[in-house]
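A single protein chain has been omitted; all remaining protein chains appear in their positions.
Up next is chain A:
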Amino acid sequence: MIEISPGPSSLSPGVHPFPHRHLLGINGLQPWEITYLLDEAEAWVTVNRGTAKHDGRLSGLTQINAFFENSTRTLLSFEIAGKRLGADVVNMAVASSSVKKGETLLDTALTLNAMRPDVIVIRHDASGAVALIAEKVDCPVLNAGDGRHEHPTQALLDALTIRRRKGRIEGLTVAICGDVLHSRVARSNILALTALGANVRVVAPPTLMPPAIEAMGVTPFLDMDRGIEGADVVMMLRLQRERMTGAYVPSSREYLAFYGLTRERLERAGKNALVMHPGPMNRGVEIESHVADDIHRSAITEQVEMGVAVRMACMDVLTRARRGVEGWA
């Protein structure tokens, strides 16, 4: 058994269950801290399914979504989450310039900070960029994806989806399949799921398998049929099409044949294996439409729904000290 929670009674007086200023990654979080965020998100799922979705707890607070890399889904999810909590949400879409982006980055951080936001959500195409900005600003920072490094809210929403569909995470076998090398989703999920006691496998062609990945506590597979055998969850990753020309994989046809999730291949997984995908999907490349659209197996739209709840929970928790919530100062 892993230790899921120290329980409120075991915390010292004045110590709250999520003692982090920012959410920069899953790395560094204790299992019970991850569980705490999931529990908090659970409540927001209920709110979001009702008709009155508005909660004013972030009323008067300014949330800046600074996206240095293109995104539609994640940006929208954070925007909706902020608005449902009553925050004044400002979106700043900054196309990442090819040169001198670092200088722009720190200057932008200082500029953002001068506008006195209460929470900043950042996506950037360079690993570590969000942590760098976080050092320069006075408010909580949420990592919405940095390079190949981490995408913590994606891992939380995936964990929440799995927990709701399977009733638990501990002991499950989860196969993360596809372009693991370039995937921040994979890294954050590996950290979260292993922390919560899942048996995690990663499945990728040899060109997209990161070196020494087993050091992260996962079992690597180059053969997808073996990798998903008996799995409770099959988590597909998006194959970025530009990888096709980088001599990583020969063609989408070949990729589908060996690493795509087809109906036949899914038969090898556990009987009620859950199919997941962080989106947007390349249908017919990493996943067949039959599988993606199977409402009994696929949790893909549910992942999107959980995304809003998780982001509401994270923003609520991270701004509590700032809002003077009792016990969170």
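The rule we apply is simple: contacts are C-beta pairs under 8 Å (C-beta built on N, C-alpha and C of every residue); 3 or more make two chains touch, one makes a residue touch a chain; residues count from 1.
Note that in this section contacts and distances are computed from a predicted model.
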| item | value |
| --- | --- |
| Hidden subunit of the complex - UniProt protein name among "Acyl-CoA dehydrogenase", "LLM class flavin-dependent oxidoreductase", "Glutamyl-tRNA(Gln) amidotransferase subunit A" or "Dihydroorotase" | "Dihydroorotase" |
| Residue of A:V89, A:I213 or A:M312 in touch with the missing chain, whole complex considered | A:I213 |
| Full-complex contact with the absent chain, from A:L23, A:V45, A:A131 or A:I162 | A:A131 |
| Selected residue (touches chain absent from view) among A:H22, A:R84 or A:R148 | A:R148 |
| Touching residues on chain A - with respect to the absent chain | 27, 101-103, 105-106, 124, 126-129, 131-132, 146-150, 184, 187, 210-213, 215-216 |
